[in-house]
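In this view, the complex is presented without one of its protein chains, the others remaining in place.
The first chain written gets the first letter, and so on, giving A and B; residue counts start at 1 in each chain.
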Amino acid sequence: MVDSNKWGMVVDVDRCTGCQGCVVACQSENNIPINLEEHFNQRRAIQWIRIERYWEGEYPDVKARFIPIMCQHCGNAPCEPVCPVYATYHNNEGLNVQVYNRCIGTRFCANGCPYHVRFFNFWEPEWPESLKNQLNPDVTVRSRGIMEKCSFCVQRIQRSTRESERDNEVLEDGDRGLNPACVNACASNALIFGNFNDPDSTVSKMKEDAMQEGGRGYRLMENLGTDTNVIYLKKVDGSVEVTHGY
Amino acid sequence: MVTDPGDRVVESYVETDNSVETRKAVSDGLLGIHNVTSNTFWQFAAFFGILFLLGVVGFVMRLSSGFDDKAAWGYYVAVFAFLMTTSSAAPMVAIAPRIANSHWRRPISRAAEIWTLAGCLNLILYIPLIWLLPSLENGRRSLWFYGQQEGVPAYSPHIWATLAIVGLVLLGLSLLWLSTLPDFAVLRDHGEGWKKKWGGKLALGWRGTSAQWNWQHHRMGVVGAFYFMMLVFVHFFISVEFLMVHVPGWIDSLYPITHAHNALQAGVATVMLTMFFLRQFGGYKDYIGLDQFWGLGKLLLALSLLWFWFWFSSFNVFWYGKKPSEQAVLELFVKGPYLYLFITIFILVFILPWFTMIWNPVRRSIWGPPILAASVLLGTLLDRIRLYVASWDVAGKNMVSQLEMKMSEVPTKIPAPEIADIFIMVGFIGGSILTFMLATRLIPAINLWEQKEMLLYKAEVQFHRTKVTIMGKSR
Partner (left out) sequence: MQEHTQLGQKQINEDLLKGVLTVPKWWLPAVAFLGLVVLTGLGAFFYMVYHGLGVTGLNRPVMWGFFIANFVFWIGISHAGIMISAILRLTQADWRRPITRAAEVMTVFSLIAALHTPLMHVGRPWRVLYWILPYDFSRGIWPNIRSPFVWDPSAVGTYLIASSLFVFVCLLPDIAILRDRAKKPIVKKIYAQLALGFRGTPRQWKLQIVAGILLSALVLPVFVSVHSIVSWDFAVLIGVEGWHSTIFAPYFIIGAIHSGVSAVAMLMALSVWLYGLDKYIKPDHFDAIGRLLIIVATTWFFFFFLEWVYALYTLESPELALRELQAFQWPYAPLFVLFIVTAFVIPVPMWLFKKVRRSAALMFFTTILVNIGMWLERFLIIIPGLVRRTHMTFDWGTYHPSIIEILIVVETFAFVALGMLLFAKVLPLIPLFDIKEGMVNRRLIKVGRRVIPATIREGLPHHYYEKKH
């Protein structure tokens, strides 16, 4: 393991089945309030990771395409410089972190985000009585009036780092305690999490291979120059030859 | 019986000194200066004439090098743009204060208008450029929204730009002619030799009836307003056709305004220097005074601050945007090879004028504003070189299609000017000055009729224990 970590993710769109398992895992790991039907209708539902489903082609030749979208943890994030109170900033592990306690809710960052992965708590979050004991004690329950977004399960990263330091162990690549909840929950291994600064990690190798000429890798909205820490691998079609890539 | 505008009879009023004698004294004084042509004048004219000949040589050399290598034309276009920003913007210094009814403009307006004649030279420079403009056929990003769209002629930008530039020159000439009509009539009646002959021809039968005066004032207002609008449009076309089209990713909606504003600033500076030379060497010491330099100085001060604001408004948005395409544009114009040139321009065009002229003793002086005007003009010339040479360099070297959003590579050094470029630069700037000088032999460099008109409105009155000037309002 290298000194400074740069956490990132590789999303293999080819493997994604659109099962929404990651969404549910994220929901329960990160104390995200229950999204009721009315929240969806108001377009105020909170999903740190969401599966976007697109139809491609004309009937009857229709294909469903799924793409999981979460905070891209941009190296050059449009949301960071505009926050007046430093509620969102870049930490030295490559994460775009959100400090709930500082946030006053100007929503400047949400407008600035080209990926629409920032969510605002329009109402005070509520859980049914039966679910209150299910809340994750490691994650703050956000009050109304503040922004929140995917943190790459920073609480899991922190815990694993602390434990490995305590036990004088090396943080293992692909460790289930380190991985974000969505990665652990993904049945088809479409999401792979790891450290881009470690050249031996799976994600580094995948990135290197996929970002070559003719590889499958791409970043979302690359023309904006946001330098994201999430690499997508595009869908493999029978007709298109892929020279590199997983 | 004397009535006020409300048709009430009034008794207490001030009479201005508007007698025939006073008016004749003004005319004679100005004509006296106008009729003298010193040896120094001819020496200078010869000097600028030689420069202009060099310019013609350079022009021919440039033409013979052909149109294929666009990068080689950068300096040429920069000279064209510099003349466009100075000589064609100078008349605004006559138009705007005339609309605002400022009296300090009176000795200035004619000299400002004569600069339109130098615009004719610019037309010569423009002709080869028509072949250099990228046509829509080459998949060029277009003002007409979709370059490929049917029904839009591939050369429509060429047509529009040409119409606008020719239109601007024509409007300028008609403005000059309109405002000189009464003075031509004076030359016809009191001039000698060839001046009398040409004055008679150009005066178009001016007799000074009130109908003629009304007609002339009204037309001057209309032509002036159109001149301004045309000027803005010309700068819009220039900044699109000669600059932004050549640099993929340079989508800067403010830039046409910045370009027009640079022109106004350089125009004020041009007129200021002109007034300075007319005062020192043209014999108009008694006519061009502190008021003129003070007025122009205030304008230059305000325009210098605006320069910073316009530049920063563009820069800030690009800086925060951090898109790769925008970063490349900043790299090209500000951070990259042109960094030191940019810093020099920044000092010459903004820092120097602004931080010296906010100081009253500098602004309210004869010597201060012209020095800063020279600084602004030099800065503007360098600025044109920075922008145009860089853009045409990219146009010549960049291999990506002009519909791409980003430059394929940013040039790493400033192309050196060739000998032809230097000839064109000194030649055509010298040629413009020569045009101005020669024009002042026929056209009085200070407006006779505006000076006389002032007599109608100006009077000195006693105010408690001091004497003050009062000015009438013509409307």
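As a convention for this text, a contact is a pair of C-beta atoms (placed from the backbone, for glycine too) under 8 Å apart; a residue touches a chain by one contact, two chains touch by 3 or more.
Given the structure is predicted, the values throughout are model-derived calculations rather than measurements.
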- [ ] Sort through B:Lys196, B:Arg364, B:Lys397 or B:Arg441 and give me the one touching the missing partner chain.
- [x] B:Arg364
- [ ] Pick out which of B:Arg106, B:Lys323, B:Arg384 or B:Lys452 touches the chain that's been left out of the picture.
- [x] B:Lys323
- [ ] Have a look at B:Val232, B:Leu352 or B:Leu438 and name the one touching the chain we're not showing.
- [x] B:Val232
- [ ] Please pick, from B:Gly29, B:Gly49 or B:Gly289, the residue that touches the omitted chain in the full complex.
- [x] B:Gly289
Open item on the list: Please output the residues of subunit A touching the missing chain, sorted low to high.
Closed with: 42-44, 50, 52, 54, 69, 78, 81-86, 102-108, 110-116, 119-124, 143-147, 221, 224
- [ ] Against the chain that's been left off, what residues of subunit B make contact? List them.
- [x] 2-6, 10, 12-16, 18, 100, 141-143, 145-146, 232, 236, 251-257, 289-291, 294, 305, 309-310, 313-314, 316-318, 320-323, 364, 403, 405, 456-457, 459, 461, 463, 466-475
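As a working rule, only the chains that are shown with their structure count from here on.
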- [ ] Report the residues of subunit B in contact with subunit A in the complex, numbered from low to high.
- [x] 320, 322-325, 327, 405-406
Task: Of subunit A, residues touching subunit B in the complex - done: 76, 78, 81, 223-225
